[in-house]
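Report on one structure; see the data block that follows.
With one protein chain held back, the other chains of the complex are shown just where they sit.
By written order: A and B. Residues from 1 in each chain.
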Amino acid sequence: MYIQIKDVSFCYANSKENIIHQFNLDVTKGEIVSILGESGSGKSTVLRLLSGLETPLKGSITVNNEVMTDDYHFVLPEKRGVGMVFQDYALFPHMTVSENIQFGLKGHTKKEKKQRVDEVLELVNMVKYKKRYPHELSGGQQQRIALARAIAPKPSLLLLDEPFSNLDADLQIRIRNELKDIIKKTGITSIFVTHDRRDARAIADRIITMRDGAAYEWESICTTHTVDKKRLEVIK
Amino acid sequence: MNNRFFIISIIALLSILSLAACGNTSEDGDTSEESNGAKGEINLYTGRHYETDQELYDQFTEETGIQVNVIKGKDDELIARLDREGKASEADLFITADAGRLHIAKEKGLLQEVKSDTVNKNIPDKYRDEENNWIGLTKRARIITYHKDRVNPEDIQTYQDLTSDTFQDKVLIRSSSNIYNQSLLASLIAIDGEEGATKWASGIVDNMARDPKGGDRDQAIGVAAGEGDVAVMNTYYLGKMLNSEEEEQVKAAEQLGIIFPNQETTGTHVNISGIGLTASSKNKENAIKFIEFLTTKSAQEQFAKANYEYPANPDVEPTELLKSWGEFKEQELNLTELGENNDTAIKIMNKVGWK
Partner (left out) sequence: MKLYRKLPGYMNLWTFLSLFIVILILLPNVSILLNFFTQETSNWQHIQEYILPLLLKNTSIIILFTGILTILIGTSLAWLISAYDFPLKRFFKWGLILPLAIPPYIAAYTYNGILNYTGTIQTILRNKLDFTVNQDYFDIMTLPGAIFIFTVFLYPYVYMITRTFLANQSSSLIENARLLGGNAYTVFFRIVLPISRSAIVGGVSLVLLEVLNDYGVVKYFGIQTFSTAIFQTWFGMGDLNAAIKLSATLMFIVFSILIIEKLLRSRRRYSQTSAKVRPLSTIQLNGWQRWIAFSYCSIIFGLGFLIPFIQLIDWMLLTYRKIIEPAFVTLIGNSVFVAFVGSLIIVTFAVIIANFARMHQSFIAKTSSRITILGYSIPGAVIAVGIITVFIKIDNLLFGVYESVGMQPSLFLSTSLFMLISAYVVRFLAVGFNAIESGFDEIGSKYTEASRILGMGITKTFIKVDFPLIKGAILSGFLLSFIEILKELPLTLILRPFNFDTLSTKAFQYASNEQIQEASLASIIIIIISGIAIYIFHQVLEKGPR
């Protein structure tokens, strides 16, 4: 299994209840998994736990056989090699598009960096906008740059947090197909979080839904309402 | 670019810090070299803030080559600082404008005896501590001023007269947080006992024309303005008003007459500015030279002239203005009692509601 999340629980400092409770999820390499859930269901928190921005109370997370967090280990976010596209993109306002993308590139010569920037910009079809600042771009354009920035360092795992929530409806449809193509082209294992079923269906290989802080297979809810919901097994 | 800005600011910070440190070391280095030489230096904590004092210090340096380093502060805080610094203190001398404070410093063991025949000769016993732990330099009398048109001076011959019915709601005086008032009350405790002093304080409170506020000058101005008829103040403030740059202040002061209270009885309350040699002094010899210098005739003349104070050295004449106010009888009192009774005085003031 490429990614293994085992019995993870988590609770924010100012709340009493666990927002994530006994969460289990396995993802195979190259798979695109979508986590579907209401707002406040803790789906974004799963991404924060995966990226190392939060530390789980219990449980373990393993990526590519490397333990990211358990009782004895904790890998800091900057060491995890994870890519993330934020809900509001979080493009650094004081840097140009190309500086934003270069930001995560380490251990390359200047030339290599430039090359990589061009590569990913080409991928998202934004080469022309290299010298612009984020505030000079439209929402859809910002979103693509955010994606380009996240995949530029070739992360082992790509996380996308509600990537469409700030876009117009028709733009959303256009971009989500594009997004799937781009991700598939790079072959990066991806987890993306959304509250929109259509988004989830359009992009994901597999859909997971969240309820009471734990993960369930989408089909189990979709097909039967009365039958007891089968918890996603650790072993697949 | 931003990165560079950050690094530059860090470097700037560090260099400034080291500069500050170096600046200090080099200064200290210089002075310690000097102290090894013939001339040396003395370190002075003073609660007096007069420009003219600085002129005297400069004069001393000129005559002797001894550097005078000064920290000016509030009396009480300087005592607290000396106390905390203890034996290690750099201060050699402590000047303050109240005998009570000098006594407190002595009680805390912050001062030591000054052995100098010159000083003993220049300054009479009564302006010196019994064990010569401090030496008075200048005197000021706490007097009563009255409005020349509205008050018959016959009615106001003593501090006690301030509490009489004649001056109901007519008395102007500063707040109880003022050290001069505390010392005045302390002297009355020494003379009349605690009970008498309490009665007096409560009589003052009853006769107050308004809640106590402002400085001594504000009391005099209040009399001129008609807020009250009589006020208690130190002599030199009136001197300053009469010589003010502001025409209106002079006009106000000219409306006022002055009384040295209790001439027929116990005498007028006198307080001193004085100097003490700190217990921790590391430049004792030079420090004593400095004290001796301040008691000399020429220094005493300057003191008196610039700040309208009475010189403590009896051989020195006060200024013309002070002479025009005439000679007066002083309280027969050991000035240490001002310090001893200070605490009681504050408590009495609180009890009688002297704000």
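Some notes on this structure:
What we mean here is this: contacts are C-beta pairs under 8 Å (C-beta built on N, C-alpha and C of every residue); 3 or more make two chains touch, one makes a residue touch a chain.
Remember, it's a predicted structure, so these values are computed and weren't measured experimentally.
Although one chain is not drawn, the whole complex shows that of B:Ile79, B:Ile95, B:Leu137 or B:Leu188 it is B:Ile79 that touches it.
Looking at B:Gly109, B:Gly226 or B:Pro314, the residue that reaches the missing chain in the full complex is B:Gly226. Among A:His21, A:Lys43 or A:Arg149, only A:Arg149 touches the chain that is left out of the view. Annotation: of A:Lys29, A:His94 or A:Lys131, A:His94 touches the absent chain (contact as defined above). Note on the undisplayed chain: of the listed residues B:Lys39, B:Lys148, B:Lys213 or B:Lys297, the one touching it is B:Lys213.
Touch with the hidden chain on the side of chain A covers residues 12-14, 51-53, 55-57, 69, 71, 74, 76-84, 86, 88, 90, 92-94, 103-104, 106, 135, 149-150, 153. For chain B, the residues touching the absent chain in the complete assembly are 2-3, 6, 12-13, 16-17, 20-21, 23-24, 28, 32, 43, 49-51, 69-74, 76-81, 84-86, 88-90, 104, 174-177, 182, 210-218, 221-222, 224-227, 237, 240, 244-246, 248-249, 251-252, 342-343, 346-347, 350-351, 355.
Operating definition for what follows: only the chains that are shown with their structure count from here on.
Between the Cα centres of chain A and chain B there is a gap of 75 Å.
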